[in-house]
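One protein chain omitted, others in place.
Chains here go by letter, A, B and C, matching the order in which they are written, and residues are numbered from 1 within each.
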Amino acid sequence: MTIVHTIQPTRIVVAVNGDLDLKTADPLREALDALIDRYRDKDLIIDLADVDFIDSSGLGVILGRYRRLAQRNRTVSLAGIRPSVRTVLDLAGILTIITVIDSPIRKEAR
Amino acid sequence: MTIVHTIQPTRIVVAVNGDLDLKTADPLREALDALIDRYRDKDLIIDLADVDFIDSSGLGVILGRYRRLAQRNRTVSLAGIRPSVRTVLDLAGILTIITVIDSPIRKEAR
Amino acid sequence: MNRMSLRFISVSDNVGLARVAVAALASQADFSLQDIDEIKVAVSEAVSNAIVHGYPGRSDGEIQVTGMLDAGGLTVTVEDWGVGIEDITQARQPAYSQDPERMGLGFVFMESFMHGLQVESTPGQGTRVEMHRLVTISGELSRDAQ
Partner (left out) sequence: MNRMSLRFISVSDNVGLARVAVAALASQADFSLQDIDEIKVAVSEAVSNAIVHGYPGRSDGEIQVTGMLDAGGLTVTVEDWGVGIEDITQARQPAYSQDPERMGLGFVFMESFMHGLQVESTPGQGTRVEMHRLVTISGELSRDAQ
């Protein structure tokens, strides 16, 4: 897994590359929490365009960040969701509580 | 593995997709021999652009076709060789006896 | 018509290894790519559970994954010789987890993505999960020229 982040005026965009599972849950959680704590007024966008696989360990990280930010009136959105990832997010009901950005995030980021 | 062939005035172009190993050696050998026997005056070009993996079982099929055709003054050439495949062909010394076509075969085929 | 058995230790690196091995076996049958994605999730959940819950704090626990392909489809088992589960019915409830950091969706995903899930466990001795996935042939009989 690799993580690349971009800081924009109102949001933190984090592009993740790799599988989101038990192995990568801890490093991903730590990286996201560090960004959330550092940029205290920004929303979080997680770009999953290069994520092929996610399971409940990976989902847990996303949902955990959603909860942390919601307490402070900040939001989490997901972008670039692939079909294999969408199936899992759907089943977990995550798409009903977290906003999904359908347009390519890298263009929108300009 | 999938095999797609195109018949041109002087040659048979066979595009292979998949791994060339023990599993695919027999079906590949049969497919190539059927084409060789059917088009009795044409040379053979094997396009490996979609082959990521080859081992000695796969090499054996190529070298065997080279020998069969050489007996009848026909040639075998290889196109689209990827780095992972080149390493193996190099080590086996196959590139010293079989011609390699470096330009993309699909364009050249026009 | 084919079978494999994979053993490894309880470190999180091996979740991916197990997924990839079962996916390679499954790809020998007439599963679609989406079928295989779903099978990978189920395997990932069962193996993660064996690591996290079966062997808490241990990286030397043995885990065995088997896969069997036959005309009826794919059968996967994931077995550990760890702490076991006291109350299986409770453990299988959606959103139940002993670990506040986790979602309690592992068994839900295994059930949703597979066609049949059995869990056997003895506290102090270990846990064995068996999952089945049917091949549903849609459209053409064979996907490639092999």
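Just so it is clear, a contact is a pair of C-beta atoms (placed from the backbone, for glycine too) under 8 Å apart; a residue touches a chain by one contact, two chains touch by 3 or more.
Quick caveat, the model's predicted, so the values are computed rather than measured.
Peer 1: Decide which residue listed in B:L69, B:V88 or B:I101 touches the omitted chain of the complex.
Peer 2: B:V88
Peer 1: Which residue, C:V20, C:I88, C:L117 or C:V135, contacts the hidden chain when the whole complex is considered?
Peer 2: C:V20
Peer 1: Which chain C residues touch the hidden chain?
Peer 2: Listed in rising order, the touching residues are 2-9, 11, 13-14, 16-17, 20-21, 24-25, 28.
Peer 1: In the whole complex, what residues of chain B lie against the chain that is missing from view?
Peer 2: The list for chain B reads 19, 21-23, 53, 55-57, 59-60, 63-64, 83-84, 87-88, 91-92.
In the analysis below, only the chains that are shown with their structure count from here on.
Peer 1: Counting contact pairs per chain pair, which pair wins?
Peer 2: By number of C-beta pairs in contact, the leading chain pair is A-C.
Peer 1: Which whole number of Å gives the spacing of the CA centres of chain A and chain C?
Peer 2: 26
Peer 1: I'd like to verify one number: the distance from the centre of chain B to the centre of chain C, where each centre is the average of its C-alpha atoms, in whole angstrom.
Peer 2: Each chain reduced to its C-alpha mean, chain B and chain C end up 40 Å apart.
Peer 1: Hey, how far is the Cα centre of chain A from the one of chain B, in Å?
Peer 2: That gives a centre separation of 45 Å.
Peer 1: Using the touch rule from the top of the page, what residues of chain B touch 2 or more other chains?
Peer 2: In chain B, no residue touches two or more other chains.
Peer 1: Where in chain C do residues touch two or more other chains at once?
Peer 2: As it turns out, chain C has no residue touching two or more other chains.
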